[in-house]
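Please find one structure pasted underneath; my questions will follow.
Apart from one protein chain that is not included, each protein chain of the complex appears where it belongs.
On to subunit A.
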Amino acid sequence: MSGLKRMLLGAAVAGLLVGAGPARADFWSDAAKGLEGTTIHGVSESTPPSNYVKDVLAPAFTKATGIKVEFEATSWDQMYDKAIKDMEANTGIYDFVYIEQDIVYSYLSRDFLVDITKSLAEKPNLKAPDFDPAMFTTFVNYFKGDKGDIFGVPMEAFIKVYLYRKDLFEDPAAKEAFKAKYGYDLAVAKTHQQYKDIADFFTAWGKEKGIELWGSTVQAHTGHPASWYEFFESIAPTFGVYNWGIDASKNYAATVEHGGSMNSPESKKALEYWLSLLPDAPPESTASTWDEVAATFAAGRTAQGLVYGENAAWIATNDTKSKVVGKVGVALPPLEPGVLEAAESGKGYIGYYDGGAFGIPHSSKNKDAALLFLEYIAQPSVQADWAVAGSRITHQATYDDPKVVAQDAKTDGYYTLMKNDGRLFAGAPPYPFHAQVREATAPFFYQAITGELSASDALDQMAAAAEKELTKLGYRK
């Protein structure tokens, strides 16, 4: 037998031996043994990243594990309503729930969530080989408990950015007219006054040209907390008012009188500024939540606006949904002097770093299956496509993926902005009384939008109402 024949025979025998041995499945099917056919139920807000989970990742997980996923992507209000009721009543309807960054403190204070770090340590057979909490961006820190264990697997993270229409800002006629009117060049606003000038200019421009164009988006729903959030998360910080103007270190003071800043001169100036944008906003603005603001910008009805970053990708690239594809510019929001410096030194922030995670309620009846699902969506291999579809990034490495780099170019550097300047943004303050204070103060805020109250009176009443509510809740002594 020649050497070549021996080699071929050897290879054939080896092949037969391997083939005759027990089949070795991948981690997912191994880990899911005994769980096949289980159905896990989840609830989340209907957003581009959530819909990607529903349409792409959940079916792929089912294929890999045999575990079915029933994923409810509903409205923001309903999502909270359903999740909290389920966890409160311990009914066990949901096996995983969306935890928005701003509610995690409430959930942790009530011990609603399973400690994921501990669960994986106790069940090493469920630990995916590529699941490593260190791979996440620092956003994961929001979902950590006192001891550093994680209670939620980051699902989406993005910043609320300043989007503007590059085509309008670069239009020679608009540039010339703007310079003639305001005496300086039309460019991305760095200050609030510049932003207001641009808003005024393009509103007049739209009117003059007979086109449906306004100067700015304003998320100013008069009956939905989205407007309250726009002010406290995205506008007030740009005037140097942080943490909703409530100072936890001063007995949760909200009024200036007691050491808070909810009704401080800066806060009042911020609200006056924001309200002054309403005449420059499309008429639907007073009925707009975050979704409608994105739709308004995508419809080409405004020249600029603050838009939640989860929408940046589709607005800039999806021509089946957006009329402004290829015309979108991305920048940091306009600021008052000193705010950027405060953010850079870690003493403040310039806007909202939004996002959320999926967590497993203690009431879940299928914790193991849910744990696998959370690890599945946290795999590095699924992150890039998800980032492209939903402009969200939760892994540090995703920024450098070629697909994301390509999408970054199409979105005028949105991902780069998030990577480089994300540190200047912050999530909601670590208060467990999130919805309670919002509900107590929002009625006055809506009255400010409708003009029933002045900005000053509204904030005075809001600060007093916040302190009253915090006293009732037992946080303020």
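Note that a residue touches a chain if its C-beta (ideal position, glycine included) is under 8 Å from a C-beta of that chain, and two chains touch if they have at least 3 such contacts; residues count from 1.
As a working rule, contacts and distances are computed from a predicted model.
Missing chain, UniProt protein name: "Multiple sugar transport system permease protein", from among "cysteine desulfurase", "Cytochrome ubiquinol oxidase subunit I", "Multiple sugar transport system permease protein" or "Potassium-transporting ATPase KdpC subunit". The chain not shown here is touched by just one of A:Thr39, A:Ser109 or A:Asn420, and that residue is A:Ser109. When you scan A:Phe27, A:Tyr80 or A:Phe358 for touch with the missing chain, the hit is A:Tyr80. Which of A:Glu257, A:Asp400 or A:Glu452 touches the hidden chain is settled by the complete complex: it is A:Glu452. Residue A:Ala287 is the one among A:Ala121, A:Ile211 or A:Ala287 that touches the chain missing from this view.
With the whole complex as reference, residues 77, 80-81, 84-85, 88, 106, 109-110, 212, 221-225, 282-284, 286-287, 296, 299, 301, 432-436, 438-440, 443, 446-447, 449-450, 452, 472-475 of subunit A touch the missing chain.
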